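A single protein chain has been omitted; all remaining protein chains appear in their positions.
Each chain gets a letter, A, B and C, in the order it is written, and its residues are counted from 1.
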Amino acid sequence: MTKPKKRINEFLYFALKNKRLRVGLSVVLFFLILAFVGPLLTDYKWDDYVGPAYHPPSYEYWFGTTTFGQDVFTQFILGLKASFLVGIIGGGIGTLIGVLVGFTAGYHGGMIDEFLNMLTNIVIVIPTLAILLIISVYLKVRGVLIESIFIGFTAWPWAARAIRAQTFSLRSRDFVDLARISGMKPLKIMFTEIAPNMMSYLLMTFILQFGGAILIAATLDFIGLGPTNAISLGLMMNLAVLWGALPLGMWWWFIPPGAAIAAIVGALYLTNVGLDEVFNPKLRKL
Amino acid sequence: MFKKIILLVLLIVFLFSGMAFAQVYERSETLYTSGTQWGPPSSWNPYNTGGYAMGTFGLCYESLFLYDPLTNEYIPWLAESGEWISSKVYELKIRKDVKWNDGTMFTAKDVKFTFDIAKTAAIGLSPIWNFLGSVDKVDDYTVQLKFNDPLYQELGWYIYNNPIIPEHIWASKSTKDVTSGIGENPVGTGAYMFEASDQSKMVWKKNPNWWANSALGLDPKPKYIIDLVNSSNNVALGQVIMGQYDLNNNFLPGIASIVDGGYGISTYFPGPPYMIAGNTAWLLLNLTKKPMDDVAFRQAVAHAIDVDQIVNVVYGKIVSKADPSGLLPIWDQYIDKELVDQLGFSYNPEKAKAILAGAGYKDVDSDGFVEAPDGSKIALSVVVPFGWSDWMESIKVVSRGCQAVGINLTPEYPDYPQYLDSKLNATFDMMICNDQQMSSTPWTYYDWMFQNPIADIATMQNGNYSRYDNEEAFALADELDKVKVGDIEGMKAVISKLEKIELTDLPLIPLWYNGMWSQTSNAVWTNWPSSAEDSNHYLAATWRGYWNMTGILMLCDLEPAK
Amino acid sequence: MSLKVKNLKVYYQTLKGDVKALDGATFTIGDGEIMGLAGESGCGKSTISNSLILLKPPMRFVGGRVELDNEELPIWDMEKMNDFRFKKISTIPQYAMNAMNPIRKIGKMVSEILKSKKVDFKSTLPELKRRLDLVELSHDVLNMYPLELSGGMKQRMVMVLSTLMNPSLLMADEITSALDVSTQKAVAEMLVEFRDREFVKSMIVITHDISILYQIADSIMIMYAGKLAEKAPTSVIINSPRHPYTKLLISSLPDIGVKYSQKKLTGIPGKPPMLLIPPTGCRFRERCPVAFQKCLNEEPPFVEIEKGHFISCWKEFEKNA
Partner (left out) sequence: MKQYFTRKLFIYILTFFIAVTIDWLIPRFMPGNPVQVLLARASLHAEAAKEMYSYYTKAFGLDLPLWKQYLSFWNAIFHGDLGTSILLFPQPVIKIIMRAIPYDIFLLLPSILLSWFAGNKFGAFAARTKWLDNTVLPIGYILTATPYMWLAILLGWVLAMVFPIFPLAYASSPAIIHSFSWIFIADYLWHWILPFSSLFLVMFGGWAIGMRNMIIYELEADYSHYLEALGAPRKLVRRYAFRNAILPQVTGLALQLGIIMAGALVTEVVFSYPGIGYLILGAIQNQDFFLIQGCFLFIIIEVLIANFLIDVLYIIIDPRIRIGMGGKSA
């Protein structure tokens, strides 16, 4: 294979050329910035009663107000932040576990593989909701952090499977054999020999986990298993439905959160495909 | 092939769902209600007090009397009259020509049976046997209740709250079936009969030969009453707006704007508070814990809460602020006004601070929150069940108010069982609670407020969760029970004593009156009850225990929309 | 003459511009001729075979004319070419090992391909079986999935399939590289056998392993940096090459007949030029021991200096002149 440096330049080159990647990234970035700059644009807390109730979007309340006259924009911004937090932590943990399990399974094969496979299958089938239900009643206050961690610990199986398959194909390559012959420790091999050749793959896995985590979190929040002491995009939808925003025609309450999630996650997927095309010359279109 | 799949599935579906006949109910002769059932109809046992299908008691099973809380009058129902022929004997004249809807005649023996069965089976009526000696059937239409030590107020509650059941059907039931059987195919004396039920609804059909048609010239207008299982707020509100519910008894946020918005939706009052007050929402303080055990502290809390904000912002004016005595508007005559003026409380942060300071609560470590006189830190929580959205908002207001005066109080939302657990086992600091509905007598309120002995509270589940221990109060509550129904002055005398204790010791703090949520649509049915002079003043409520508080009469006054 | 290629130009499109992988090739292959095609990797030998049968992006047809049995091949037109592929011109790809659909029984796959080419499977079956026997494959393979076959078996299966329609031209691209010595030999001999039995009229055998060509090729064509360097009968190329590159190439080989290892054609100092902006004049000049002024400016043509012996080298032209 060619020298890494040259490869990186090449990637950057294609990365910049790739339309999907450009669009995807810019959307994600836009919301990311919004999430972290936004709080400066509002001086309320998400549950402050700041104005008239049922107020449609206006100059002073950009996204209107809720049934109690809470500022929807504030809720939106903070919810956005929560979503990214879930994405990064949940997605991160999910990827990490997936990578570890996938690597070990794919690299060692045999009994270890068997066992990890079994574990994966089990985690896939067990209704995570049930577990969350038990956990949730034990925590007096559920925070975004707890939620993210939980999601991370339940969302890794498919990543593990994918990475296992990849490792399978890589472990037989000569450079790995070479390392093995030279008596390198398996873990070291995984991270010095195999991982670098899968970086692209790992990155994409993370992106998908990231998006997945956000969606799962939204679902949990919507059925009231989300944070009890903070706002989130899912919780916004939950409250909107709870307080009859549909029949009251308070579209400004339930449209933004869902739209944001769809946009972010969609953009992430788009980025993913873009990256795929960048990393995988076969898919490059000229 | 997809078609095949769908057809297959269709088949499966109908294998499961029974009901072989196609039945479509004519909209113009059907009354759609909702607000009582939180899940598919699952019980028609009138003694399954919290779970029987809407209307089981009231539409199907009936009581001896009706009670009209707005006029404080008893209306003879299955009983033509009830009189104290001696200080200890209450004689019931049973109405003649009343038939169970299976054709059997209804007689005194059914009444006797109903009372007797309460002796063996633990049902709502059972406690009457603590003071009831015997039930004797004089003749087919006369029953005498012989008391050892009559508790008039309590009896006054039972005679309109206890469903009379047919002996010829229930005699054969086991005790377990009586207390907690499903009780399918209910046989009652009422205006409606079981028609059908499925996942999402309960259907009642008019009983063509209901006794009251001839006896009282009453004729409920709807041929069918279909009660729909409660759905999420937005669905319920949507159905109301689109006139798909005629009568809805859910708490619907924003209903005020709908009523004003001219959707043909009305409530009892045309303006705030829109709803009749149905019960009082209390702030319970756990007297077994510091500093709640200090009356000064409780006073401070009482003055720190901005109830108006709860009323106006959280509820959008569909509830009203509670009187410091906590007694419902229907009991206004029992409220000792000057007593309240002199001992009552109102939102007044400055006063709250003053009280705290006076009692030695000072912010020693200047963290913005006061410490107890003994210097120990104060960090309290106020809880409501997670998901009870209006209460969740309300306690935010409560805690903000307390924090503003230096009391470190934070809202928490445990799941219901934890909430209940802390309530029953006195592990909470403060909580909101509204266990007592409106009734024929304030005694039910004080009985709940001063429930004793404290040791049994966890299992009795009938009040005094603050653990207020005051023999005098307990005695007064029992004394009130012994006052004759209708002896207003006698009641006032006792009640004002109770109020004095309540207001001085503040074992709990009344906040607002929860409404008897009731929104009605004029799309198909009109002439709903309202505060207007020319219309009837019954209760438009399908809630358990409300049909026999004139709900049934409301049905008879309905008129189809033109 | 079964194949005539005239001034064929095929470029590779890249973001940085066209890579002139095949820059004007002119040669012919006679009936029954097996032509070896050799050269360093990246010299454009695969480009020739690919462009002849499957010219698709990033490859771009720039110019030239290809005739097969005196009929022009529309190689620039993916669709039109389908009429020729398989029937008139066919290939044994480099990746023969996994050239077959993994989830289809081989027999089924063959029949489907034939059907798609409007050929009746039934009537072809006997011939197919005969050829399986020839390559020593049992008939059962038709009811097997590719993954049930060994590498060698797969290769032979592909050979049979590719030549089933008796194409006039068969291209075999590096088919031996993945195999061990003994199998290599066998496969090589099979190619000859196929020619002898006239399953295929003529062949282009692409390899960087000249020893194989020595065994089977009638003629050998040497390419360098997208240009033809020399073409002559095998013996000539081996014994008396004329082009300096060929000379170096051959001399760098150990004794003929000895199979030699991976390290190929690196005996020559220097590297081939970048084909993005190829140098003017002779493309070999930078590494050429005998290069002189003329090589710097003018590009040497590819001309026949003896019967069947073509080269492009100013030095040699001078000698002849």
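The definition used in the following text is that a contact is a pair of C-beta atoms (placed from the backbone, for glycine too) under 8 Å apart; a residue touches a chain by one contact, two chains touch by 3 or more.
Values in this document were obtained by computation on a predicted structure and should not be read as measured data.
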Kindly name the visible chains that come into contact with the excluded chain. A, B, C
Give the residue, chosen from A:16, A:199 or A:223, that touches the chain omitted from the document. A:223
Among B:424, B:493 or B:556, which residue is in contact with the omitted chain in the full complex? B:424
Residues of chain A (touch criterion as defined above) contacting the omitted chain: 114, 117-118, 121-122, 124-131, 133-134, 137-138, 157-158, 161, 165, 211, 215-216, 218-219, 222-225, 234, 237, 240-241, 246-247, 249, 251, 254-255, 257-259, 261-266, 268-270, 273, 276, 282-283
For chain B, enumerate the residues touching the unshown chain of the complex. 2, 5-6, 9-10, 12-25, 27, 30, 32, 38-40, 42-43, 45, 48-51, 122-127, 176, 179-182, 196, 198-201, 203, 226, 228-229, 231-232, 235, 238-239, 242, 244, 387, 415-418, 420-421, 424, 451, 456, 458-462
Mind listing the chain C residues that contact the chain we can't see here? 53-54, 56, 81-87, 90-91, 93, 95, 98-105, 112-113, 116-117, 145, 147-148, 158, 161-162
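Operating definition for what follows: only the chains that are shown with their structure count from here on.
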When the C-alpha atoms of chain A and chain B are each averaged to a single point, how far apart are the two points in Å? 47
Dist(centroid_CA(chain B), centroid_CA(chain C)) in Å evaluates to 93
Shared-contact residues (touching 2 or more other chains) in chain C: none
Listed in rising order, chain A residues that touch 2 or more other chains are none
Of all residues in chain A, those that touch chain B in their complex: 47, 49, 53-54, 67-69, 136-137, 140-141, 224, 228, 239-248
Note which residues of chain B are touching chain A in the complex, please. 232-234, 236-238, 240-241, 252-254, 257-258, 309, 313-314, 316, 386-387, 389, 393, 396, 412-415, 417-418
